[in-house]
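Sharing a structure, written as structure tokens. Questions coming.
Note that this complex is displayed minus one protein chain, with the remaining chains in position.
A and B are the chain letters, set down in written order, and residue numbers restart from 1 in every chain.
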Amino acid sequence: MHNLFIGELADGLKSRQISSVELTRHLLSRIERLNPALNAFITLTAEQALADAAAADARLEAGERGPLLGIPLIHKDIFCTDGVKTSCGSRMLDNFIAPYDATVVARFKAAGTVMLGKSNMDEFAMGSSNETSYYGPVRNPWDTGKVPGGSSGGSAAATAARLTPFATGTDTGGSIRQPAALTGVTGLKPTYGRVSRYGLIAFASSLDQAGVFARSASDAAAALQVMAGFDPRDSTSVDTPVPDYSAALSRPLKGLKIGLLREFFDGLEPRNAALIEDALNIYTGLGAETREVSLPHLPLSVPTYYVVAPAECSSNLSRFDGVRFGHRCENPKDLLDLYKRSRGEGFGAEVKRRIMTGTYVLSAGYFDAYYLKAQKARRLITNDFRSAFEKVDLVIGPTTPTPAFDIGAKMDDPVLMYLNDIYTIGANLAGLPGISVPCGFVDSLPMGLQLIGPHFAEAKLLNAAHQYQQATDWHRHAPRGYE
Amino acid sequence: MSLTRQDVEKIAHLARLSITDQEMPVYVSSLSSIVDFVDELARTDTEGVLPMAHPLDGQHQRMREDAVSESDHRQKYQRNAPAVTAGLYVVPRVIE
Partner (left out) sequence: MRDWEVVIGLEIHAQLATQSKIFSGSATAYGAPPNTQANLVDLAYPGVLPVLNARAVQMAVKFGLAVDATVAPRSVFARKNYFYPDLPKGYQISQYELPVVARGSLKVVLDGGEVKTVGITRAHLEEDAGKSLHEGLAHASGIDLNRAGTPLLEIVSEPDMRSAKEAVAYMKKIHTLVRYLEICDGNMQEGSFRCDANVSVRPKGEEKLGTRAEIKNLNSFRFVEKAIQYEVARQVELIESGGKVVQETRLYDSDKDETRSMRSKEEANDYRYFPDPDLLPVEIDAQFIEAVRKTLPELPDQKAARFAKDFGLSAYDAGVLSASRELGAYFEAVVAGLSAGHAKLAANWVMGELSSALNRDSVDIERSRVNPLQLIGLLTRIVDETISGKIAKEVFEAMWSDGKPADAIIEAKGLRQITDAGAIEGMIDAVIAANPAQLADYRSGKDKLFGFFVGQVMKATAGKANPAQLNDLLKKKLGGGGNA
């Protein structure tokens, strides 16, 4: 049952061959058995899940239909869930019960999904390996000595391990696409503004975007259909119609113009490059045309990101001050002590490092040299993408430079860790949608193929990814022990 | 090291973060390497380029109608508060 795709599960539920309660029980028992080795969850909501599943079954019995009615899911612990602990992977929020639902959560609730729990993540989504979580690292189901990627590592690992049909995530610099690649699942980051950020605990407001992990592009399309749409509570949410993503999946790719990003291939590890070559051949076989395109300013994307994201985070995380919610130090001797110790104790090392980086680049005397400069570089990078999309429909490249690395390997060198995001960050800076799909293995570890499209081209991305998955079976591979 | 211990102490104070003596050298060195890394931007020619604060150009702020849409949920919202008295959030004495 856990190997079925969403469409198959939905069919089973509709025909009442399976019940949502049965499905939920099955997944909860898998979680109980398999999760201890993975640490993919921060909170399990088994009791509520069974109640919600029973409610979904009742609706199904009553003849109600919906593509996700009765389908279980996991939310990244960055989304506020009313009455449920929402920790954001941080000691700061270890005691925090959200008093409201994020828009994404509310939309999935309304669609009749069943939340199994909240997934582990890098603290405040700051990390590329899931090692910065207060709740310990998540392990990669393909090799538990390896990281699953981050920051949405728990959602990725749980989806790969077939503990859930799909899971939500957020992507600020690659936090959906990179872990999707490293765990061999499909990960979609929509256009900035396509999915509401309301109730998503902010890391970097101009970069954060909610998205989804699933085991196929088709499943991702079904999930996006529910998430996407205008939200008056998010000023950066865009009021533009949501197309029928599932209907667009089967369009033929004949004549699709795919751009190869030269900068992505420069110095690419040969085995990784070979996988991308294979994928290109598949696309050519499907009738797509490929041509090389260049984003000359792309090398600036990592330094740009590591100015913009910390700057925004340093301000976004000021609200965690030990006054209204979250961690508060014992016996503060005065106000300054309350602030410094509550924040010093509540935040982990990487979060503090980014807050300080951001504080520095915004401070008097450095603002122009760093923050303003980064904003200008951001425009140069965005303009590069714009010119590329005048020539091609989508661009293609690897999602990550390497497969999953050893837990602990990069924790001492933040810059080395940051370079892991080199292929994913550009899309965030330009607000573009991107998808990572499994495209083969290096050293028995999954690798991801990344497609990036122009603003609001999710349907085209999903279409291209789906067609690729019709022609290949990389997305059907399960890690050993989780089949 | 592009940042000194004093620099980092000043930043930590601005950001209201307590940093222990043991942690301090680690932050001095890692923040220095990050600053060196992003210094690449300084060498980029951005003459005449407009800064970009939002990923979607051409969008502008929507405005909502002036109407009260919220009611009182103090009790629920204060359940997360570490210290409350008579409906007030309690902090060490604020000195002006």
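As a convention for this text, a contact is a pair of C-beta atoms (placed from the backbone, for glycine too) under 8 Å apart; a residue touches a chain by one contact, two chains touch by 3 or more.
Just so it is clear, the structure is predicted and the values come from calculations on it, not from any experiment.
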Hidden-chain contact residue, picked from the options A:113, A:151, A:186 or A:206: A:206
Hidden-chain contact residue, picked from the options B:21, B:45 or B:66: B:66
Hidden partner chain, residues of chain B it touches: 14, 16, 53-54, 59-70, 72-74, 77-78, 85-96
Touching residues on chain A - with respect to the absent chain: 79-80, 86, 88, 93, 96, 98-100, 102, 197-202, 204-206, 232-236, 311-312, 314-315, 317-321, 323-325, 335, 339, 359, 362-364, 367, 371
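Note that in this section only the chains that are shown with their structure count from here on.
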Centre-of-Cα separation between chain B and chain A, whole angstrom: 23
Chain B-touching residues of chain A, taken from the complex the two chains share: 95-97, 99, 192-193, 206-207, 232, 235-236, 238-239, 297, 300, 302-304, 306-307, 314, 318, 321-326, 328, 332-341, 343-345, 347, 349, 352-353, 355-357, 359-361, 363, 369-370, 372-380, 382, 413-415, 418, 428-431, 455
Touch list for chain B against partner chain A, complex: 3, 7-8, 11-19, 23, 26-27, 30-31, 33-35, 37-42, 44, 46, 49-57, 59, 61-62, 64, 73, 76-77, 79-83, 89, 91-95
